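For this depiction, one protein chain was excluded, whereas all remaining protein chains were kept in their positions.
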Amino acid sequence: MSTLGSIAIGIAIAEAGEEAETLISEARKLGYKAIRSQVGSMSMDKVIAAIETASRREGIISDTYHQEHALYHAIIDALLGVCRGQLELGNIVRTVGLSYSVVCGPIKSDCNREENWIMVVLYGTIGAPIKGFEHEAIGLGTYHIDTR
Amino acid sequence: MSTLGSIAIGIAIAEAGEEAETLISEARKLGYKAIRSQVGSMSMDKVIAAIETASRREGIISDTYHQEHALYHAIIDALLGVCRGQLELGNIVRTVGLSYSVVCGPIKSDCNREENWIMVVLYGTIGAPIKGFEHEAIGLGTYHIDTR
Amino acid sequence: MSTLGSIAIGIAIAEAGEEAETLISEARKLGYKAIRSQVGSMSMDKVIAAIETASRREGIISDTYHQEHALYHAIIDALLGVCRGQLELGNIVRTVGLSYSVVCGPIKSDCNREENWIMVVLYGTIGAPIKGFEHEAIGLGTYHIDTR
Amino acid sequence: MSTLGSIAIGIAIAEAGEEAETLISEARKLGYKAIRSQVGSMSMDKVIAAIETASRREGIISDTYHQEHALYHAIIDALLGVCRGQLELGNIVRTVGLSYSVVCGPIKSDCNREENWIMVVLYGTIGAPIKGFEHEAIGLGTYHIDTR
Amino acid sequence: MSTLGSIAIGIAIAEAGEEAETLISEARKLGYKAIRSQVGSMSMDKVIAAIETASRREGIISDTYHQEHALYHAIIDALLGVCRGQLELGNIVRTVGLSYSVVCGPIKSDCNREENWIMVVLYGTIGAPIKGFEHEAIGLGTYHIDTR
Partner (left out) sequence: MSTLGSIAIGIAIAEAGEEAETLISEARKLGYKAIRSQVGSMSMDKVIAAIETASRREGIISDTYHQEHALYHAIIDALLGVCRGQLELGNIVRTVGLSYSVVCGPIKSDCNREENWIMVVLYGTIGAPIKGFEHEAIGLGTYHIDTR
């Protein structure tokens, strides 16, 4: 049995390329929708917009308000983990370089397949805009997105 | 090359038992101090105290204020990721069941071995005090702890 | 045309008795589920539990995790409006006396009737535990709950 | 008997035009100062400045620091209810369209007419900068402004 | 010329006894009301109640809601400086030992003597409940209290 979190965290922390692709394939075989990409910025809005755009383009969410709303709140919650206290980047002189996954499906792979949740995991570095002056961070947000 | 974060996240999300033990052994071979345990509670203070006690008992930190201070702030930052916005559990009717790792060493395994950072990763579930009414969460905090 | 918010705010700020009952009846005729009650406490958990219990007992939500999760987040968001900054009551020496409504249905009464949202509105007083040393407050939270 | 909150909420949620004008007239007959207007923006500073400017121009507050300070904190508290957790709009990719009231007078219409409080109520929608991808929100802030 | 802040900070950070008494006397000669005391606790509510009780008993505030409200918000703002992010003590395993001043009068000693503000300054240590495992902290809150 897999969990939505183990799948989404696994994909977000995997190395780009073969390792990530294998995990995405496995997730899809279990019936999950899953994408992975990167974003780096000092602007919070660019991070949010990048994840929303990729999710829509890749068909993780449909063009409905309630799905967009669930994704948005999942992104904000994941950013709270990365930012730890203040949802701010450039205006408090810090920048992020993040891999992220967006995964959609049941909370556990072996039960209650009618309820789908969306999960966003962000993983990477946060720090001063000086090379090497940064440390790792992670964040996860999840909301119910639909009922099959 | 490994990073402090990949080690600490890996240990926290590993299954208890052989998988976790193997990762801890590998981390120690790279020169990292590392522990892993579980804690579940509706009381934030019990979660914090459990991690502090285990870290002292297992020798992750020494009995000095600056090391305790670094660990404490790493725990609080990790809890901010788990709690996403409000550092509260039982008083807002939610409970956590968490695995956690505490890892100590350089930010990257292959460089700057004079600077040691401490990292706390929390991974598990958060939700209502009703079985099955919970979802996954993760958090990570890290501070500099000492210079060799 | 009515909106979910105008219905839920109207019921929460109405006087108990005939005025509130009339508004609830009108909401039900439009296809909305709606309840109204009161709760007063210095304990945040008692406020949350009272609203959750009433909502389950009155059939506003079913006994599923995703509906409980949506209600929970709506309550927390509404409390953020009442508390304005710190999600705390007795431990910062203040108490609330609140009327509340929980309403379920489409965002607007005349369209998109497939998407149901749940909304919690809290209205009443917050202040020192001294009679008359209190002022009014209001809060609203809303999440998608189901698709018909 | 009316309360400052019932007056200010009533005016803020009323439909623009006759309904709002009637409520403002009634409030003024009871000795309250009251205004109502609209503001929509992705910039928090524009929302705040619009309410401050209208309040000064309409004579709700005098040109004294302590009155400006009370109004400012009432606006911020009201925005906390609208924003629910993070006092941010455009930089986390959301926008508001708000009606607001600013009302000044005693906490209850029938007593203690020496103490005047200022109250700001914001009501409208918050959401993604996409038409229809938004839900309702409300917020209220109030501080003592003067003693007659 | 003195400022409300320089008086209140000076009294709060002075050594108990002669140094503090001299500063309080000087403040009173300038027309300010001023008190100083200590409080130590892991319970936020005990800290707040101690300052409120002393302020009422010593006549810094009268028994009116708007003065209690101004004092309360000044205490909360000062605690935000001491706590830096989370308004919590014992439930996140930390304790405070604080000196505090409560001072009432004009913002500047040489002008606008009609507007009185109340200021609370907290100064002392915050840390783990282990002797020596603590560092210093300070906080200041101020609100308008009355117009002469």
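Which chain is which? They are A, B, C, D and E, in the order written, and residues in each are numbered from 1.
Here is the rule we use: a contact is a pair of C-beta atoms (placed from the backbone, for glycine too) under 8 Å apart; a residue touches a chain by one contact, two chains touch by 3 or more.
Model, not experiment: these values are computed from the prediction.
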Touch with the omitted chain, as defined above, among D:A16, D:L87 or D:C111: D:L87
Residue numbers in chain D that touch the chain omitted from display: 43-45, 48-49, 52, 65, 68-69, 72, 76, 87-88, 91
Sites on chain E contacted by the missing partner chain, in the whole complex: 3-6, 9-10, 13, 77, 80-82, 84-85, 107, 117, 119, 121, 123, 135-142
Chain not shown, touching residues in chain A: 86, 88, 90-94, 127-128, 130, 132-135
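The rule is short, and it goes like this: only the chains that are shown with their structure count from here on.
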Chain of greatest Cα-centre distance to chain A: E
Selected interface, B-C versus C-D, where C-beta contact pairs are more numerous: C-D
Same or different residue numbers at the chain C/chain E copy interface, by half rule: different
Between chain D and chain A, distance of the C-alpha-averaged centres to the nearest whole Å: 37
Distance from the mean Cα position of chain D to that of chain B, given in whole angstrom: 44
Contacts with 2+ other chains: residues of chain B: 85-86, 88, 91, 135
